[in-house]
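Just one protein chain is left out here, and the rest sit where they should.
So, chain A:
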């Protein structure tokens, strides 16, 4: 099976004298897999996500995403890699308040050099899929939490990334909006999108993920895939 993520002995230390915040960890995620990463605060979930997204670099080990070792890339190459292969959805949406919903969604496409017309067409396609087309000209500040997270997901998917990273996507939402987002992620998974979902919400993990890993103090405490194999 084609691996989208391969971590080989990856460790991250923020303090050279202290214990690692993560790892050493060896892990792979296959194409089309939806991996939920759970664990208490400080367990290394966000560190893991940052390493996979290329936002941070490991102290040890190799991070390979979409077949490319990204821990050795320059900042410029990482940015290019990220916009082409990785989509990210954040707990607090991280939408740009100055831009309309459409502009937010098409921004990553425009960063790759895609023409405005093509980027806009792709944005409308995603808005229709995610049910937010009526907010195309609205600004994020006027949308509900759930709608904003849909916009964030649409933005993450605009470049058809190999990997979607979602960091606590329902963490800032009310129950109804959280439910909406959960359904959206389930739909994406069913459509074959590879997803890494960091969450405290075990119900969300169970509903959306085909596999769950549980981190404790930076170490892998549980991997449902490994359990299933055994």
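Note that in this section a contact is a pair of C-beta atoms (placed from the backbone, for glycine too) under 8 Å apart; a residue touches a chain by one contact, two chains touch by 3 or more; residues count from 1.
Going forward, contacts and distances are computed from a predicted model.
Student: As a check of understanding, state which of "Na+/H+ antiporter subunit A", "SCO2523 family variant P-loop protein", "Sulfurtransferase complex subunit TusD" or "ABC transport system integral membrane protein" is the UniProt name of the chain not shown.
Tutor: "ABC transport system integral membrane protein"
Student: In the full complex, which of A:110, A:133 or A:224 touches the chain missing from this view?
Tutor: Residue touching the chain left out of view: A:110.
Student: Hey, which of A:52, A:88 or A:163 is the one touching the hidden chain?
Tutor: Checking the options A:52, A:88 or A:163, the one contacting the hidden chain is A:88.
Student: Taking the full complex into account, find the residue in A:96, A:176 or A:222 that is in contact with the omitted chain.
Tutor: A:96
Student: Out of A:122, A:155, A:189 or A:211, which residue would touch the omitted chain in the full complex?
Tutor: Result: among the candidates, A:155 touches the missing chain.
Student: Decide which residue listed in A:13, A:80, A:179 or A:219 touches the omitted chain of the complex.
Tutor: From the options A:13, A:80, A:179 or A:219, the contact with the absent chain belongs to A:80.
Student: Footprint of the hidden chain on chain A, which residues?
Tutor: Touch set of chain A with respect to the missing chain: 50, 53, 55-56, 75-76, 79-80, 82-84, 87-88, 90, 94-100, 103, 107-108, 110-112, 116, 139-142, 155-156, 159.
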